[in-house]
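The other protein chains are all here in position, but one chain of the complex has been omitted.
First chain written, first letter: the chains are A, B and C, and each begins at residue 1.
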Amino acid sequence: MIGTQRWAIPEGYIPEGSTGPEPEMESHETLCILNAGEEDATVEITVFFTDREPAGPYVEEVPAERTRHFRFNAFDDPEEIPRGTPFASVVEADVPVVCQHTRLDSRQAENALLSTMAHPGDG
Amino acid sequence: MIGTQRWAIPEGYIPEGSTGPEPEMESHETLCILNAGEEDATVEITVFFTDREPAGPYVEEVPAERTRHFRFNAFDDPEEIPRGTPFASVVEADVPVVCQHTRLDSRQAENALLSTMAHPGDG
Amino acid sequence: MIGTQRWAIPEGYIPEGSTGPEPEMESHETLCILNAGEEDATVEITVFFTDREPAGPYVEEVPAERTRHFRFNAFDDPEEIPRGTPFASVVEADVPVVCQHTRLDSRQAENALLSTMAHPGDG
Partner (left out) sequence: MIGTQRWAIPEGYIPEGSTGPEPEMESHETLCILNAGEEDATVEITVFFTDREPAGPYVEEVPAERTRHFRFNAFDDPEEIPRGTPFASVVEADVPVVCQHTRLDSRQAENALLSTMAHPGDG
């Protein structure tokens, strides 16, 4: 088993435009979750903003021994995440998982990438 | 609650030029702070240089259940941070927070991005 | 001795195209392993997917006081890793090592880079 049950990502931003063929080169903000264990995980993602109440939780499943790469711009229940707005997120899972944050920014002609492991909590 | 009360970021650099529409595509160095807890946070940011005394502290508020994404080039009290100069920073908060560091560099025609979680101290 | 025996990387993706001279500028996904200790390491890499059983283990050697930078697109025993497909990975070593994940994406005319330290387990 590897990972913990709570993760935080202070940086989040969905750009408003894109360049290049979709969906591969569409600007996106990704939350990659690995469940390397033997039990299915239910994860709850809460999204924090600068000047309003948090959104969510967005509830997703990550089966045992599987990974899922979620795009924040696809979350729409209970609400869509606004474009062009800074946000942050917290992931809470019912079994240990590992979380990484990646962005592809294709607003200009060439794409740019960033990635970092999320910050692990005590679970 | 997730996070700790002290964070360090050894890398810092505000480029001197930009390409593209401002303010979205202006070169910037960002400190993203998430306060996922139920108490407001006061954060003090100290900036370290190669060959002079540290600057600051820059004092900011991050309310409970909110995130703020600070641009180092906007800090001006007690003094502006010089452009084109390497620096580092330490964040100290009175409640647990999580810190991430991101740079958009738009000096050339296309932008480049970097990001990493800050290094957590013992709080 | 520095490091631990288990590491996780939730993000993985081998782009399907490249621009620029090969092999330096070929799109690639790299797993950098440092064995700073005095004993040779055997590492086993397991690759996780969204909708099928994990692949591997891919077994490699990292001699004492050496580093090896593996490209996921070169792994072919027991099977190749599919292109254009999200994956994640877990590294298990028989002595402490340190793991970092880097991607060069050269699908568009200019390259993009991301890198993050892998998440350490308890080993």
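FYI, a residue touches a chain if its C-beta (ideal position, glycine included) is under 8 Å from a C-beta of that chain, and two chains touch if they have at least 3 such contacts.
Just so it is clear, the model here is predicted, and its values are computed rather than measured.
Residue C:P120 is the one among C:P15, C:P86 or C:P120 that touches the chain missing from this view. Across the entire complex, the residue among B:E11, B:E39, B:E61 or B:E79 in touch with the chain not shown is B:E11. Interface residues of subunit C with the unshown chain, by the touch rule above, are 2-3, 20, 24-25, 30, 32-34, 36, 65-69, 98-100, 102, 104, 109-117, 120. Although one chain is not drawn, its touching partners on subunit B can still be listed: residues 6-13, 46, 48-51, 53-54, 84, 86-88, 90, 101, 103, 105, 107-110, 112-119, 121-122.
The rule is simple: only the chains that are shown with their structure count from here on.
Counting partners per residue, subunit C has 110, 112, 116 as the residues that reach two or more other chains.
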